[in-house]
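Remarks on the structure that follows.
Taken from a larger complex, these chains appear in their original positions, while the remainder are omitted.
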Amino acid sequence: MYSVTVRDHVMIAHSFTGQVFGPAQRLHGATFVVDVELKRPSLDADGIVVDIGKASDTLRQLLADINYRNLDEVPAFAGRNTTTEFLARVVFDRLVAAIQRGDLGPGARDIDTIRVTLHESHVASASFEGRVSDPA
Amino acid sequence: MYSVTVRDHVMIAHSFTGQVFGPAQRLHGATFVVDVELKRPSLDADGIVVDIGKASDTLRQLLADINYRNLDEVPAFAGRNTTTEFLARVVFDRLVAAIQRGDLGPGARDIDTIRVTLHESHVASASFEGRVSDPA
Amino acid sequence: MYSVTVRDHVMIAHSFTGQVFGPAQRLHGATFVVDVELKRPSLDADGIVVDIGKASDTLRQLLADINYRNLDEVPAFAGRNTTTEFLARVVFDRLVAAIQRGDLGPGARDIDTIRVTLHESHVASASFEGRVSDPA
Amino acid sequence: MYSVTVRDHVMIAHSFTGQVFGPAQRLHGATFVVDVELKRPSLDADGIVVDIGKASDTLRQLLADINYRNLDEVPAFAGRNTTTEFLARVVFDRLVAAIQRGDLGPGARDIDTIRVTLHESHVASASFEGRVSDPA
């Protein structure tokens, strides 16, 4: 299996609901350094997994939607804890939609699996990995 | 598959038995930066893989047992080479026991797979990955 | 010159005032990975710059004050932009006060210079470096 | 599954053919920091995945072949785009051959899977992962 990984980041505010979160129930924030790994079993005719420029641009645009935001006020996340693992899934789902729209180019439709990792500090991160063909 | 990764470290002394180890047959030591990745197929009702506070505390306590020790003198490791890969398995086994005792909270019983990575330098690391349900 | 560096982190929300900040005028947040470097010209009788345990504990307590907070609501920062460089200075000033109170042990009074670096992402950081003896 | 990872690097020049590459169609270059992860289900009698000295030496020799080269002039790559993902596969294939020749020691024949990752910058990398037993 081949893969390509690109990195970007977002800076957001949010708070969590639930005793398990302790002081993180207060409004606070995070920088998420986001790694997106795109996997497919074979390379295309150009010898690549994906157009890395398109992959980076798509990731940047997708993150722009939540960047410099208070996620507690984003309607799409109403009633949800925007935990690191939850956000990894959000990025995954939106990448799958972008691939299906053709944003990463026609060859990207052969991408089999995507792993999204959000690093929230030097000691903690969360990931979601799934197949592109699985329904969200 | 979702995952959460937490990081901590230990500083130990040890020596190895066997010609393959060359100068590492002498008493020496290592800092192991330890990454523990906990994986499960779905999030709990709070939107998390695990209580990250409990996971970090459990890892810290588990590592305290070997931290600032000469592993050559730890009875549990008698007759074994405490290689990086062997210690990754030790951490895995002890985490599985901690989950089964409930140390990571009741929800942690849904954790499916654990990957433990020990970084011994900027150029070398070792891992053990296994399913929680497999007998040690 | 000798130095010792310890690392910790905080996760905060804040917003900025001023056109120069663009979208960062909105409420957002950041993880700051904080490196504190303590410098002195000679080692103490134990062969150290500082009791690294006391230095780490002091840093943790000092950061706890702002951790998981919306800095826009912290009275001490009223009317100020809590930029990364501003916060580096805040950490510096509080460390100097902690040294002068003796929190880092009596030997720490020989610390000459402190450099505080806050990493806000994988591509940006800010620092403040000053002498302990200079008036804040 | 156990694994051991070793790291080295190469510095090469090359150019790409195909509009998808944009300015990278010009002759340019890259540092590739190469991580090789060797996986097997159980440890050998010494308690290791592989002789890490032999693994590091083999990787170094294998990379020496392309290090400080213009890959556009390497006959083995004629007519191919030497993309990061393509080169990850090249390193994989050559490691498999080295294992089969016995360069990593007799125990290394139990290595099941190899993952090769080439980091081309702080924001991009590519990998190839495959089983040792699969025909190249």
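The letters A, B, C and D name the chains in turn, as written, and every chain counts its residues from 1.
By our rule, a contact is a pair of C-beta atoms (placed from the backbone, for glycine too) under 8 Å apart; a residue touches a chain by one contact, two chains touch by 3 or more.
Note that this is a predicted model, so its numbers are computed, not measured.
> How many copies of the one sequence build the whole complex, if 4 are shown?
Of the complex's copies, 4 are shown; altogether there are 6.
The criterion applied here is as follows: only the chains that are shown with their structure count from here on.
> Roughly how far is chain A from chain C, centre to centre by C-alpha average, rounded to an integer in Å?
Roughly 31 Å separates the two chain centres.
> With centres defined as the mean C-alpha position, give me the chain C-chain D separation in Å.
So the centroids are 41 Å from each other.
> How big is the gap, in whole Å, between where the Cα atoms of chain A centre and where those of chain B centre?
27
> I need the residues of chain D touching at least two other chains; which ones are they?
Touching at least two other chains: 122-123.
> Within their complex, state which residues of chain A touch chain C.
My answer: residues 7, 9, 11-14, 23-24, 26-33, 67-70, 120-123.
> Spell out the part of chain D that touches chain A in their complex, as residue ranges.
For chain D paired with chain A, touching residues are 16, 18, 20-22, 80-86, 88-89, 122-130.
> Quick one: which bits of chain D touch chain B in the complex? Just the residue numbers, please.
1-8, 37, 43, 46-49, 51-53, 56, 105
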